[in-house]
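One chain of protein is taken out of this complex; the other chains stay put.
By written order: A, B, C and D. Residues from 1 in each chain.
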Amino acid sequence: MIAEILFVFLGVVALATGVLAVASRHLMHAALWLVVTLGAVAGTFLLLGAELLAWVQVLVYVGAVVVLIVFALMLTRRPTAVASAEVTKNSRPAAVVSVLATLGLTAVFAVTFGGSRFEVRRLGTAENIGSAIFTEWVLAFEVLSVVLLVALIAAIVIARGTEAGEH
Amino acid sequence: MIAAALLAPTVAALVLAVAPRAFAGRRAAELGAIASLVALVELARIPVGRPGTLWAEIDQPWIDLIGARFHVGVDEVSWPLALLTAFLTLCCCIWLWRRDSSPALVALLMVIAAASIGVFVAQDLLLFFIFFEFALIPMWFVIARWGADDARPAATKFLLYTVTGSAIMLVGFVLVAIRAGSLQIGQVVEHGDPSLTGAILIAVGLAVKVPLVPVHTWLPDAHSKAPTVGSVLLAGIFLKLGTYGLIRLNVQMLPEATERIAPWLAGLGVLGILWAGLACLAQDDLKRLVAYSSIGHMGFVALAIATMSQTGIVAAVFGSVAHGLITGLLFFLAGSLKERYGTASLAALGRGLFGRAPWRAVALLVAGLATIGLPGLAGFWGEFLTLRAAYEPASLLPQTFSVVLMVIATLGIILATAYVARFARMLLQGVPTRLDLDRDIVRREGLVTVALLVPILVLGLFPGLIFDLFPPIGYAP
Amino acid sequence: MKLLKGRRWPYVALTALVSGAVAWWAIPHVGTRTRVVGDYQGNDIGPVLPTLTLDALVSSASAQVMLLAAAVAFFVQLYSTKYMGDDPRFRSYALLIVLFLLAMVAVVAADNLFVLLIGWEVMGVCSYLLIGHHWERDDAQSGAAKALLVTRAADIGLLLAILILGQTYGTYSISEILVASGLEHPRNATLIGLLLIVAVVGKSAQVPLQTWLPDAMPGPTPITALIHAATMVAAGVFLLARLLPVYATSQVAMTTLAVVAAVTMLSAALFALVQTDLKRALAWSTVSQLAIMFAAVAVADGRVAVDHLMSHGAYKALLFLGCGVVMHAVGSSALSAMGGLRRATPVAFWTMTVGFLALAGIPPTVGFFTKDEVLEAVRGTPALFGVVLLTSIVTAAYSTRLWALTFLGEAKEKHQTPWVMWLPLALLALASFALSIGKPLHLGIGALSTVAAVVGIGLGWLLRARTFESRAGRVLAGEFGYDRVFTRFIPAIAGWKARTVVWADDNLIDSYPRGSVHAATGSSWLVDRLQSAKAQLYATGIAVGVLALVTYALVRVVVS
Amino acid sequence: MIPISWDIFGPAIVLAGGALVALVADLLTTKRSFVLSWLPMLAASVAALTLDVWSAGLPFGFDGVILIGTTLIVLASAVLHTENAMPPGEFQFLVGSAAAGGLVIVGAVDLVTLLVGLELLTLPSIALVGLRQADRRAIGAAWTFFLTSVVATAITLMGIALLYGITGSLRYGFMGSDIVGSAKAAVTVGILLTVTGFLFKIGTVPFHAWVPDAYRSASPVVAGFLASVSKAATLGALLVLLYLGLPAQHASIWQPVVAIVAALSMTVGNLGALRQRDGVAVLAWSSIAQAGFLLAPAVGPDFVVSTNAAAQYLAVYALANIVAFVALAVVLKVRGSTSYEELAGLARTDPWVGVPLAFAVLTLAGFPPAVIGLVTKYVVFVPVVQDGPLWLAIVMAVNVMLGLAYYLKLVATLFAPADSTPFRSVAGSAGVRLAVLVVTLGALGLVAASVWPSGVLDHVLPVTIDPN
Partner (left out) sequence: MPLLFPLLLSAALFGVGLYGVLARRNAVLALIGVELMLNAVNLQLVTYDAWYGDTTHTGQVLTLYVIALAAAEIGLGLAIILALFRARGTVDVDDVERVS
């Protein structure tokens, strides 16, 4: 019961800050709201028994991704330019599409998983997940490593290429 | 022999494509003429066999995976048409025997000839389709490059019309092949009647090619804009691909399904006869007039096919061959006018051609008389047998309906007389309007004219040359 | 080629050769009683595919017609060496005459229906070309075109008749058909008969397809004599006579033929009476005389019809050739230009007088005897008999009128007639008497017809100076305004329909491909415009697409 | 269930290894040399191809198409070696790893591997598009590609999550066949969301918008890679997922949608191509249309028939596209543009490039003399006519016509009387000559296949035995 109340609380926080993250007119604020959202989601992970994931979430997202985003925001901000946090002309269709998508998903969830409940067990320990990865999902894991390398190289070559072009 | 007939033009085309410079001027036409002559002779050498069997055939495995075989063969339906193809191509090459002929044009003609012969001899649906499509793009180039200045839209219209039809036909082929479990025309027949939808799709595709009203409007544009040899091959051969397909694929391969669409075929054919006859009365462009007249003649052939009787098949084949020769001749003559005066407009060509270029005029007149089905010339027999077939149809065509169609079709003969009389009056008769360009027929033109007149007359007087290829019909004492 | 160019005599020689050969072949058959015999019984499964065979079926009638054609053709060729002597296109003219002769022989001698048809149609084409010989002239062009169109339209009748004969008797051989129709009750008689009538109504210019023949007069006069008087137009009579057994049992066909003949003979004779042009009057006269022959056919007497054909062939050829001489003299065929030619062209005067006498039916010319035979034959049909008698009165009247208007009156200056022109005239005049030899005479009827002729002559004499200004006269001179059907209504309807069809092609049928092209280029433009390079628009597109596809799939799942 | 196939992952490892070697070899040298990274990657492609043929044998399937395509693309990339904005080592590395990703998704037997492999294919592709930095548009197109791609991936992930939620497994063959009632709707949504990412990568409508931008902004060699290798891999993965990953009775869910997407793709793609006046642009739009034809056989119920048909069409399509794009790369190199003005008369002035290009285009159109194009068109018609809706067959037929309208325009342009100065690409640099070699070889392959279609069709059969 406590877990449920806590979950609802975290959910409300995640959602509210999520909305702020996509709606805030201030660039930096948006990034910071995102941190809160991601943190709240990490909290829900904990409530759902996925310890490892919660920590990874905090580590990777809050620790790395958001930092990257903040750096990017700072790098791409031109002193003279007006902060372009506003929405595009596309915002109205986007809103409609998003609402429809949400409603649709909600309906599907409600119809399919309507009355189901479940007991949370602490299964998502590092040990359990680790053994699952290296027994069941090792192939994907290996591929993932290559993906990360590729992303790294790709990011470098894209970001650097411009310099090469300029020189 | 079939292989040689297919290969000779192909090789000539390849040689011309690879080494155009070695065949500048007349030599390209000479090479083309030799190749078509070889094809003609090789086809003519095929011994006439029993009707309904393949007189000569090649049957090689080809694409095992989809059951397609390289299966070509000649029987009484395909042989005359294949011969016609080789012959008309030969005439075209003679026609091009002049200094400014392009090797590329001759090469394209060779491709068209090989592909058309291929269609007539193919005994495998996929092979048929490939040959059917093979000639299209070369023909587009012939029209667009060597036609009138504004020929390109007409060429594209022709191509897109035909391709739409043939793509629909392809769907029909697939359907038929799936139901029958074979792509071999002979085996589909044995399988019985697989598919009404397939028959309809195939017929629709072929109707564009024939062409039947109301999918005919590509034809006047394409024929009138094409260069002389292009018009000749379009009218002489291309339309036959459609009628041949209706005979081979619909009547012979899918008889039961075709019976159910025969009334439509017949009705549209007769509509075409009337429609074209009337349209001819209002044409100013001679080539356009001849083009429309083709629609009328093809209407007769369609009516003959729709009767699905033995007589109807003979009529259709004879009518196709005769139309190829006669309309070929007309297009040669109209084309020579256009080449000389830069226009085929009756108003612009002036009057009194009898006085300005008598031989040219006489040739036009004779061709015109042949096109109205004058007995004694080749055009007559196809029409007569068509009427006879319509009198006693073998298909599900109700006899009353069929006889009504027959009577309406005879109106087409009158209309044909009317438009020939009209163009004779406007162009051949009258006080001669002398033009600087006036010149009577030149040697190569005369040669082609005579070469076409001879078979027109011979077939008119000895129709048995084609009739006897078919199984005997009716009472023989 | 060089040899023949500009020379006349080689063509005469050629014609003589052909005519001689035809005559050589025909003469032994004259007068023989040929009966077609055989055991052919016909069949129901249809004939074999057609072939052309040169089998001949030469009866006495055939032989006579062949002789007539050969003779007239030769005369005309001879005559033309002078008459058409200066014509630059003499070669084609002369060769067409030979071709015509051959075609005519094919019609009368062939056993094979298709050979007959070929001859029939080739004659039509020769007629078309020869009417249009002076193709610079507008009236020649329109006359030729009209002749071709009308006769070919009617030829469809012959074509279908052959088709149905073949389907009925299982053969295309005339002899076999005659045998089979003789052995049993003829089948499809009405249909075949009516189709044959359609064919000959066109070829022989009978009502309702009569108007082309007078319009064919712009053709050279010798050609008129040969084709449009003596032979081709009469071939229909021969055809009907030959195939009589096939349809004679059909009351409908025979009555139709009788009605056609009756209407034609009288109206054409009346038209001839009021003409202001000699040639045109003679043309109407031909139409009228042909109708008299058909009257004989209509009572199933083919021999009489052919007899009259022969006699008419002789004197009408004579009249037309004489007319040519007269025209040569005055340079026109208008009656107003003539008069007083008795001394100017004495040969023409004397021979044409014979011709007019024969036309009027005055004994002892052959015209008298053959008309006598016709009257005798139709005696069983009083209405027809009356019409024929009435017609012979009118015939005598217009003969007299024409003769008087041409030759009497103030004398004109002398005109030389070369021997090649008068010799045929003389020979034909001789024939107009000679053919009478051996003809039977029916006293009562002969007397009656002679009286009628005399009455007619008197009438003609009274009418000779009249111009027909009365209302009835104008209607007659206007030939009942019937020609408007051909000159105005049919062309108007055809032209309107032709324009409609072309319009429909451009605006209705072609609007689909054109519309498709517009739609394709339009949507192509739209598709291209949507490439805004804005990533978020693209992503929105993806989201919308997913939503739409999911909705579609869900609806399908729910429905099924 | 398909076992993890080392026949496929072996070559993938070889490719990835080659990619790394190429990268390292390039890094280790101070003076950037094209050959140093080009050679190892080429060797790796050839080795992987050899390994593939050796282990899996003939006939081959999607993996074979991927490997042959990669080899040809790598070989032809020599044409880029003087383009100083194109870093050679990274280029080869990205191509190699993307191809490895392609192999992974074709061989994947669970959605997790499939998803990760798809990213391995996608991320380098995006980078490759952005690599051509001589052109400002390239980075814009890369951004477009990137953003749409991540959205599509997110949607796919949502679908995967749903499928997992309903069935409790992400392994092929284990994703519940006993779904009934209310869950049916969730399955429908799940399947459709899942396939979105793949349809996106294949370039089907309505997920196609990135294709024209990316193809036109990237180097034509990269466009060729996207059109052949990338498309082959995604299509193979999608077909395996749909037919083998999901229970058979779910076919009634996705097949109608596939039919619609196929019809839309061919129509919109052809319409888009109609008004283009640039060789690459035409081919870009045409590749959208071709995606429709590639997808169409999936309306058939039989995995073997449909997959074989798609693979056979794909093999020919991919080869033709490589020939065409490499030829255009050569044209771009020597003339600076691929617009129709530059292409006019190419078949006369530069027959070694122009004629193969024309033949490749005719192959795409499915028209003789490119008989093989027609035969493969026939092949994809078969499953559609046999079991699909007839309207789809008619739409395909109409699109054959629509396609010919612009393919023919391109061919006519190539054979038009040339007014530009003749240029012989064979006289160009070694890199250009190599690319021309690829063009010629590829075209010869197409000609050979046209003469003897069995030579191709008999050897492109991803599924020779019925898995059931």
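What we mean here is this: contacts are C-beta pairs under 8 Å (C-beta built on N, C-alpha and C of every residue); 3 or more make two chains touch, one makes a residue touch a chain.
The structure presented is a predicted model; accordingly, all values stated were derived computationally and were not measured.
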Inquiry  = Checking the contacts here: which visible chains does the omitted one touch?
reply    = A, C, D
Ask   = Out of C:I131, C:A535 or C:V550, which is the one that touches the chain we can't see?
value = C:A535
Ask   = Among D:A161, D:V305 or D:A416, which residue is in touch with the absent chain?
value = D:A161
Request  = Could you list which residues of subunit C touch the chain missing from the display?
outcome  = 531-536, 539-540, 543
Task = Would you write out the residues of subunit A that touch the absent chain, in ascending order?
result = 3-4, 7-8, 11, 14-15, 18-19, 21-22, 27, 30-31, 34, 37-38, 41, 44-45, 47-50, 52-53, 56-57, 60-61, 64-65, 68-69, 71-73, 75-76, 78, 81, 84-91, 93-95, 97-99, 101-102, 105-106, 109-110, 113-114, 116-121, 123-124, 128-129, 132-133, 136-137, 140-141, 144, 147-148, 150-152, 154-156, 158-159, 161-162, 166
Ask   = Touching the missing chain, which residues of subunit D?
value = 112, 115-116, 119, 123, 126-127, 130, 133, 136-137, 139-143, 146-147, 150-151, 153-154, 157-158, 160-162, 164-165, 168-170, 212-213, 216-217
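Keep in mind that, in the parts below, only the chains that are shown with their structure count from here on.
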Key: Selected pair, greater C-beta contact count between B-C and A-D   = B-C
Query = So how far apart, in whole Å, are subunit A and subunit D when each is placed at the average of its C-alpha atoms?
reply = 31
Note = Touching at least 2 other chains, the residues of subunit C are 534, 536-537, 543-544, 550
Request  = Among the residues of subunit B, pick out those that touch two or more other chains and give their numbers.
outcome  = 160
Key: Partner subunit D, residues of subunit A touching it in the complex   = 104-105, 108, 111-113, 137, 139-140, 143-144, 146-147, 149-151, 153-158, 161-162, 164-165
Key: Touching residues on subunit D, where the partner in the complex is subunit C   = 140-141, 143-144, 146-148, 151-152, 155, 184-185, 188-189, 192-193, 196, 200, 205-207, 209-210, 212-213, 252-254, 256-257, 260-261, 268, 271-276, 402, 405
Message = Can you tell me which positions in subunit C touch subunit B when the two form their complex?
response = 40, 43, 45-52, 114, 117-118, 120-122, 125, 128, 132, 135-136, 140-142, 144-145, 148-149, 152-153, 156, 159-160, 163-164, 166-167, 170-171, 494-495, 497-502, 505, 509-510, 513
